[in-house]
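Attaching a single structure in structure tokens format; questions to follow.
For this depiction, one protein chain was excluded, whereas all remaining protein chains were kept in their positions.
Moving on to chain A:
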Amino acid sequence: MRSYAVQRALLAVVQLAVLSVLVFVLTSLLPGDAAELRFTETLTPDQVARLRGELGLDQPAPERFVHWLGNVLRGDLGTSLISGGPVVDIVRNSIGATLVLTVATLAVVVPLAVALGIVMGTRENGRIDRVITSITLALSAIPDFVIAVVLVAIFSLRLGWLPATWVGGNLLASPALLVLPVAVLFGRTVCLLSRQVRAGTINALHAEYVVQARRLGIPRRQLLLRHVLPNAAVPGVQELARTGDTLLGGVLVVEAIFAIPGFATALVDGVETRDITAVQGLTLVLAVAALLINLAADLVCNRLVPRTALLR
């Protein structure tokens, strides 16, 4: 298992390197640069040229990339081309909201999805299975902005029960801010997760060892928790990792509608203003998080069902 972890980590480093080059190249390909986009209609071309010199944007791209990489290796994500402040600050200021949202969403989705998945799996093609499937499928089929707009219209604007946006709100003072965004993210993620658990459960229930265990008269409850669930959880855990990635990257639609100052907003701002250092820094943090999550998921699966190590 250790060599498996080491190999995974090495692969992750290579992935990171490729990713950072890709992000740099892609952002460089966008029309315009930070100097131009910072004040499109207020700076004269001369002033833009001077600003470009100040930001170091007049240097060739490979040189800028090497410079950036050198700083990153020393643990310095660099300075934002737009705000002039450290990129670390942008990361710090935006990751909080996204983390809170991710954790809150997972805290709701995971237990519910696992429970729903088992309920569906144990009642394969029964009425309950079909009802839950229809509902969760419908939720995932409706675009999240539609769900968001409808929820806001009903619960905020009409009934006035819940805050409509995070604008002017403080999470500590009003945790109710979380309710609607989490509800939208729930609708978006619960389907896939519960489907995976359902499929895992069905597979496990049909497996030889469970059939055998049944024959041995092991009580149903013990059978489900001890034998079915660990095997059923494997696809679920991997799906969970993907869900975690998505949520951590910030869900732009949700952040935009509820004015949540999170990761996706920061990324989009960075791209729109061609703040390459910020985009690089944010992507790097996100990539590291994604790699860690997937690594953790693989290791967990490996632990749940050790044979997956052989498959790697």
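As a working rule, contacts are C-beta pairs under 8 Å (C-beta built on N, C-alpha and C of every residue); 3 or more make two chains touch, one makes a residue touch a chain; residues count from 1.
Rule of thumb we're sticking to: contacts and distances are computed from a predicted model.
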Looking only at "Carbon-monoxide dehydrogenase medium subunit", "Peptide/nickel transport system substrate-binding protein", "2-oxoglutarate ferredoxin oxidoreductase subunit alpha" or "Ligase-associated DNA damage response DEXH box helicase", the name UniProt gives the absent chain is "Peptide/nickel transport system substrate-binding protein"
Given A:L10, A:V150 or A:V167, the correct residue touching the omitted chain is A:V167
Out of A:S83, A:T122, A:S140 or A:N203, only one touches the absent chain, namely A:S83
Checked against the full complex, the residue among A:D144, A:E239 or A:D275 that touches the missing chain is A:D275
Across the whole complex, the chain not displayed is touched by chain A residues 30-32, 36-48, 50-51, 54, 80, 82-83, 85, 90, 93, 152, 156-157, 160, 163-165, 167-169, 256-259, 261, 265-266, 269-270, 272-275, 278
